[in-house]
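Please see the structure below; I have some questions.
Note that this complex is displayed minus one protein chain, with the remaining chains in position.
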Amino acid sequence: MIVADKKPVEEIIEYVQGCKKILVLGCNECVTVCEAGGKKEVGVLASALRMYFLNQGEDVKIDEVTLERQCDHEYLEEIRDVADEYDAIVSLACGVGVQFMAEKYHSVPIYPGVNTCFLGATEQRGLWTERCQACGNCMLAITGGICPVSRCAKRILNGPCGGSSNGKCEIDSNLDCAWQLIIDRLKALGRLEDYEKICSIKDWSTDRAGGPRKVVREDVQI
Amino acid sequence: MRLTYPTSIKIVRVPCTGKVDIIHMLRAFEKGADGVCVIGCMEGDCHFKSGNFRARKRVEQVQKILTTVGIGGDRVKMYNLSSGEGPTFARYANEIHEIIMELGPNPIKLKKKQAA
Partner (left out) sequence: MSVKTPSKLEKILSEGHLAVTSEVGPPRGSDPEEVIEKANLIKDHVDVINVTDNQTSVTRMSSLAACIHIKQMGLEPMLQMVTRDKNRIALQSDILGAASFDIFNLLCLSGDHQSFGDNPKGQNVHDLDSMQLVQTVRMMRDEGKFLGGADIKRPPKLFVGAAANPFADPFEIRVPRLAKKIACGAEYIQTQCIYNLDKFEEWMKLACDRGLHEQTYILAGVTPLKSAGMAKFMKNRVPGMDVPDDVIKRMADTPKEKQAEEGINICIETIERLKSVEGVKGFHIMAIEWEEKVPGIVERAGLYPRPEID
């Protein structure tokens, strides 16, 4: 899923200064799971904003809505009739949702309420870690199912570097060295000899480097 | 044993402090409470293992938010005691009462009145 983290309330207050009617808009998908932008977080942010403006002696109306998703037309349509009534919409969806909102509702400023961080997994409640950088050309088949692109601090495709020590990465002794994990996994699979295959120079054109990407699937288009 | 604690305090019973969420505390302030005091079991004695630790973390979050929005983080506090400690409860109740008296009323309560 897409993992996001809450933005400081101070920052959001800055964005919405001067607004009289604000919508705090959550999303029921990834950001709900990572507890950054679901219904609950919408409630907390809205409450904080209400108290802030009340305390400033300003009469600001703050509404709360949480959509099923903010990255699909259908769900965004649900606020079609009300969107224009607001001076600002604070979207707690990931960066995709915020942008899709902004594309749809031109006349209302949309502000991000979370920092979108990475594609990751819930290791345990309250701990999410990165697993993929959407390079567009998945190479997990040759690395024992562990991704050096997202999990090696230097994206080394023929690792580990000389800084790997005790299974940890040179940049942080609490961070697993991706290449240690790859080697352990290849060993467990009885495929350690695969380690000596040289990984050739990667085509990064399917990565961010190639410019904004697109997936077109004519077979499913209507 | 009859113990007295300030009548200004309204008790909300919860099965475990782990049940107390950030939004519950914020709502109390939004509605005009001057302070919130969460009283949990002794650390390590939680029936649900870590309910009181969670509560403490949430209280800290609320403190941060209240400071940010200008209500003051000192208005919320967490204490721990075990079930048989009536006198300690009374002492904590008095303590939070005094803290709140010193801080004065929740500013938004006043603002709401002015607006009305």
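A and B are the chain letters, set down in written order, and residue numbers restart from 1 in every chain.
As a convention for this text, a contact is a pair of C-beta atoms (placed from the backbone, for glycine too) under 8 Å apart; a residue touches a chain by one contact, two chains touch by 3 or more.
Keep in mind that what you see is a predicted model, and the values were worked out from it rather than measured.
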Among shown chains, those touching the left-out chain: A
Chain not shown: contacting residue from A:A141, A:I198 or A:V216: A:I198
Among A:G95, A:P109 or A:G167, the residue in touch with the chain that has been omitted: A:G167
For chain A, residues in touch with the removed chain: 153-167, 170-171, 177, 180, 183-184, 192, 195-196, 198, 200-201, 204
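We take it that only the chains that are shown with their structure count from here on.
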Separation of chain A from chain B, taking each centre as the mean of its C-alpha atoms, in whole Å: 34
Of chain B, residues touching chain A in the complex: 21-23, 26-27, 29-30, 65-66, 68-71, 107-108, 111-112, 114-115
Interfacial residue positions of chain A with respect to chain B in the complex: 8-10, 13, 40, 43-44, 47-52, 54-57, 59
